[in-house]
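All protein chains but one are shown at their positions in the complex.
Presenting subunit A:
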Amino acid sequence: MNKKKGWLSLLLAAVFLVSGCSQGNNESAASSSGSGNEGTSSVTDNGSNDGSTLAPAKLKIVLYGDESNRMKELAKTEFYDVIKKEINAEVEFQFLPWTEYGGGKTDLMLSTGEDFATYTDANYMVKSVAKGLYADLTPYASTAADLSKNVDEASFKAFQLEGKQYAIPVGNKPNSAEFYSALVRQDLLEEAGMTQVTSLKELEQFYDKVHAIHPELIGYANTDARRILQYDYTDKNLYWQNDFIALDESVKDDKIISWFETEEFKSYANLMRGWYEKGIIPKYAATNVPQLQSDWNSGKAMFWAGTAARPFEGAATISQAVPEAKLVNYFLGSGRPKISRGTYSTAFFVSTAAKDPERYVMFFNLLQKNQELYDLFAYGIKGTDYTLDENGRLTRINTDSLIPDWLLMNKNFIRFDNTVPDEFIAEYKAWDDGAIISKGAGFNFDNTPVKNEETKLNGVFTEYLAPIGSGFSDYDTAFPKALDRLKAAGIDKYIAEYQKQFSEWYAKQQ
């Protein structure tokens, strides 16, 4: 009896251990592709509507993230009143956890025919349109007249399939060359007696000098530097469609590049190996990637991947830990145009079951209609939630997030706070000058024919290629095996299918 009990409890313990250690939470992080393209959108300017002439309507807008207390209040008072006045609609905001974005409950709500609208990316759009879940918004695009004045035309194109508009883009921000620059802690740079960084050599010098003064700081707070370093390992101007596929933007052709099978990847992996061995990428990065981000946020890293807005967005976070922190973007090479995916932040779709899709489009229009409404939705009520000084600089009294400002962010309306220097604002607004739109922008890959291959490839990527690309394992010893796995997982079939679809699409654009 005792024995039986003993074995039984051991068995139970083992089962608990196994079930406790397994994690059933593998959301495949699909990378986004697609964006604007040169072309025209069918938007006419018919002036704004007066809400009072419209029949009352009810709209449900789903947003992801936490609903702040202030947002809750405003949704019932000012937001409600303004929207009612403008388009005679009652809007209900529903907040879902981010895990439900592009799947989960959003899928359920779409499949069960709920009447709502929320934001999407190109991948989710392709999948959902194939199932007939998004309303075709083409007939109503003209309703968003104010919005289309403030949002780039190319952004509209990014959310069209077969000539139909399935989502309305919002946001307009300089976002070319995302992650192609090194975002450097200028205060540390100056402390080390340097003024700027223009090459990989100088960047490594910067690390060495700062490391000598502050050995506790880590170097690069990320594990992926293929964009920052491209000025060193290639003459091409590479732009990645996803983890496996890149385009060379310096030539005008429809050829896609299987990134891992290139010599460039080899050179890049060796550079990263050097960084890893040198300690520029900390040893713990191999097992604890989130820690990199929190190190960066708490001012314990020297540089990061940059975007146009990161110098001020990032500074806001870091300055809590290091008040004197200053951030500047540096490119490690020059002469290659910046590449843009389009200037939108995201795009709103409307469910097929919506009774009044046009009214939804009118609502999206309000989000980017004019300065007054932008201020209200992004910052709240003047005097209560924020104040403006004589230069139009913003001081927030209440820091609760309202309609997320990354979503609304539009260079025509955005307000900066006192800490952002004038020259930075000028630089930010001119960031996109001379940038080109990627030749793959607006292309949406239909992965149905190679779905199995894609799943397997993603597995191989995580297990073998990401560690090589981050320098955790050595290219020469680890790559041959990784390549075998790639081939076994069907990389050739995947590339061929992608090339086929891309060529067809590319030919149509010409």
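Keep in mind that, in the parts below, contacts are C-beta pairs under 8 Å (C-beta built on N, C-alpha and C of every residue); 3 or more make two chains touch, one makes a residue touch a chain; residues count from 1.
As a convention for this text, contacts and distances are computed from a predicted model.
Asker: Given that one chain of this complex has been left out, which of "Sugar ABC transporter permease", "Quinol oxidase polypeptide II", "Inactive transglutaminase fused to 7 transmembrane helices" or "Malonate decarboxylase acyl carrier protein" is its protein name according to UniProt?
Answerer: Matching the unshown chain against "Sugar ABC transporter permease", "Quinol oxidase polypeptide II", "Inactive transglutaminase fused to 7 transmembrane helices" or "Malonate decarboxylase acyl carrier protein" yields "Sugar ABC transporter permease".
Asker: Just to verify: which one of A:N88, A:S128, A:N150 or A:N175 makes contact with the chain not shown?
Answerer: Only one listed residue reaches the unshown chain, and that is A:N175.
Asker: Looking beyond the chains shown, say which of A:T307, A:N329 or A:Q501 touches the absent one.
Answerer: Going through A:T307, A:N329 or A:Q501 one by one, A:T307 is the residue touching the chain not shown.
Asker: Could you tell which one of A:T77, A:Q196, A:T317 or A:T384 touches the chain left off the display?
Answerer: Once the missing chain is taken into account, the touching residue is A:T317.
Asker: Touching the absent chain: which residues on subunit A qualify?
Answerer: 2-3, 6, 9-10, 13, 16-17, 20, 29-32, 64-67, 72, 94-95, 97-101, 105, 108, 111-112, 119, 121, 171, 175, 178, 290, 293-295, 297-298, 300, 307, 309-310, 313-314, 317, 320, 345-346, 404, 406-407, 409
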